[in-house]
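Note that one protein chain of the assembly has been removed; the remaining protein chains are unaltered in position.
Each chain gets a letter, A and B, in the order it is written, and its residues are counted from 1.
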Amino acid sequence: MNVVSRLQGADVLRADQFDRGGLDLILDKARGFARSLERGERLDTMGGQILATLFFEPSTRTRLSFEAAMLRLGGQVVSVADPKSSSAVKGETLPDTIRTVDGYADVIVLRHPLVGSAEEAAQATDKPVINAGDGAGQHPTQALLDLYTILQERGEVDGLTVALAGDLKHGRTVHSLAQVLSRYGVKLLLAAPDALRMPPDIANDLRAAGVSLEETENLQEALSSCDVLYMTRVQRERFADPAEYEQLKGAFVLTREMVEGAGREVTVMHPLPRVDEISPEVDALPGAAYFRQAANGVPVRMALLTLITG
Amino acid sequence: MNVVSRLQGADVLRADQFDRGGLDLILDKARGFARSLERGERLDTMGGQILATLFFEPSTRTRLSFEAAMLRLGGQVVSVADPKSSSAVKGETLPDTIRTVDGYADVIVLRHPLVGSAEEAAQATDKPVINAGDGAGQHPTQALLDLYTILQERGEVDGLTVALAGDLKHGRTVHSLAQVLSRYGVKLLLAAPDALRMPPDIANDLRAAGVSLEETENLQEALSSCDVLYMTRVQRERFADPAEYEQLKGAFVLTREMVEGAGREVTVMHPLPRVDEISPEVDALPGAAYFRQAANGVPVRMALLTLITG
Partner (left out) sequence: MNVVSRLQGADVLRADQFDRGGLDLILDKARGFARSLERGERLDTMGGQILATLFFEPSTRTRLSFEAAMLRLGGQVVSVADPKSSSAVKGETLPDTIRTVDGYADVIVLRHPLVGSAEEAAQATDKPVINAGDGAGQHPTQALLDLYTILQERGEVDGLTVALAGDLKHGRTVHSLAQVLSRYGVKLLLAAPDALRMPPDIANDLRAAGVSLEETENLQEALSSCDVLYMTRVQRERFADPAEYEQLKGAFVLTREMVEGAGREVTVMHPLPRVDEISPEVDALPGAAYFRQAANGVPVRMALLTLITG
């Protein structure tokens, strides 16, 4: 079965479900849609179809960008934006909810606080299910738009050095992105406080997939040898010892001086929302790509929606 | 005035407002839309029109299926899915809210916790108002999709034996369905614990309408002589004496053994959401129609929307 037909009707549940061929196809499609958005072209690719966005956890970014993607494709949307306005409050199980929504929509996007919920949802319906984040689990479309952003910002992915920084222990975003990047010839720099290092099993999987890995606890050091810096937040509540947090905080806050002191042109990314881990004065630097990254969610999700609905 | 023109511009407030001719017309229209959905036809019947869904109580199923129905017809939707995001929190009366929404939409769907609220809303506007549940009152479109499901699953309605089971005292769904079924030559089996029997006035009305009624407290007995079993939930909080509930619970939980022990092909229906009153292993049986029933909400609501907007 070729790459295109493998994606038809597929669920999008995990970042590691895509091989290089699948990823390249999605990137290529996304670039096509980005061009058509720029030209203000009006599409009808998904005309007559309905996307259901079921968000059992708050999200502006992911929900709105999926909805914008569907509307830009000429499709329509029904939405549960607030778990309290859904039948889940009446004690309905997730599979029952999904089996019901199956009758109303052609594609289902699900965000849910429980790990594995997207997989459970996918088993309940023949319609394609897209995982928009299942707790500490996966967030595959974020990894795809991150990959697409690296490509757009740097012109290529192979051969780059990408630094993942901040909380590499709990961040589903960096885990998913690392899996996706392992399909390309990249070098990964893992910059994290000792308490928040990438879990050994994930690091081992990446090494087994041929990724060159280096670890550091020093953000500035990572900056001075990477092409792309992917920041995530170090949260106070992750530390058993508050004193440890107090000592660290600041070391993983990116400032303009740090970026300018890198001595090279670094692309700065962040899954957003940020709180204070990137100073606002970084925003004006040419390498600050995080808002372009957010906007890339639309063409990437347009690509996915069209590929899986065939 | 003929059947078609009586529906034009009409409000849909109560299940008993429809005579046999009106019901047959809706069923027929719904079947037509179901076929066009199956064929993936793209409709523009409600193109340029706006449906407002005002939900002052949570509901995934009813709201999303009305919205999907409108979108499948080429129309558009504005929605208040959460009472806390509406002006009702500022003390506005329901008629004032409706008179305002009258200026934004061509049809209004209302779910509201108070009995009679849909009627009050309908008096405040010339636009058609559809009651999507008014507390313990009516939920007429549920009754219509239930009727449509019986027709689809059994090929005809006249001559069937339909068992209504569970809480027949409080369930607006079974009251509305019984009213609709009274337009057809059906026999009703009422299977309920003594404390939750169908209220005498409703039972008397049904008898006066020529319905043959039989009552039992035994779910298995009902199963062994019906064509359709319509399950509803027996809620603990309905019993003054918890011991009485403990004794009963289980007797009104449908299991696979019970269905297979019926000795006949029974269609199992449920308005959903279910909690535990139908065991999940029933889902795989050919007669388990409840998810098809939920999906039938779309063509039935498409039929209603087009008929009342003329």
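The rule we apply is simple: a contact is a pair of C-beta atoms (placed from the backbone, for glycine too) under 8 Å apart; a residue touches a chain by one contact, two chains touch by 3 or more.
Remember, predicted model here, so these are calculated numbers, not experimental data.
For the chain left out of this panel, the touching residue among B:Ala10, B:Leu64, B:Val80 or B:Val129 is B:Val80. In the complete assembly, the contact with the undisplayed chain comes from A:Pro273, out of A:Gly9, A:Pro273 or A:Gly310. One of A:Gly22, A:Gly103, A:Pro193 or A:Gly297 touches the chain omitted from the figure, and that residue is A:Gly297.
Listed residues A:Lys29, A:Arg72, A:His112 or A:Lys127: the one in touch with the omitted chain is A:Arg72. When the missing chain is restored to the complex, the residue among B:Ser5, B:Thr100 or B:Gln123 that touches it is B:Thr100. Only one of the listed residues, B:Gly48, B:Gly155 or B:Gly210, touches the absent chain: B:Gly48. Touch with the hidden chain on the side of subunit A covers residues 40, 42, 55, 58-61, 64-65, 67-68, 71-72, 81-82, 272-275, 291-292, 294-298.
The missing chain lies against subunit B, touching residues 47-48, 50, 52, 76, 78, 80-82, 84-92, 96-97, 99-105.
Everything that follows uses one rule, which is that only the chains that are shown with their structure count from here on.
Averaging Cα coordinates per chain places subunit A and subunit B 40 Å apart.
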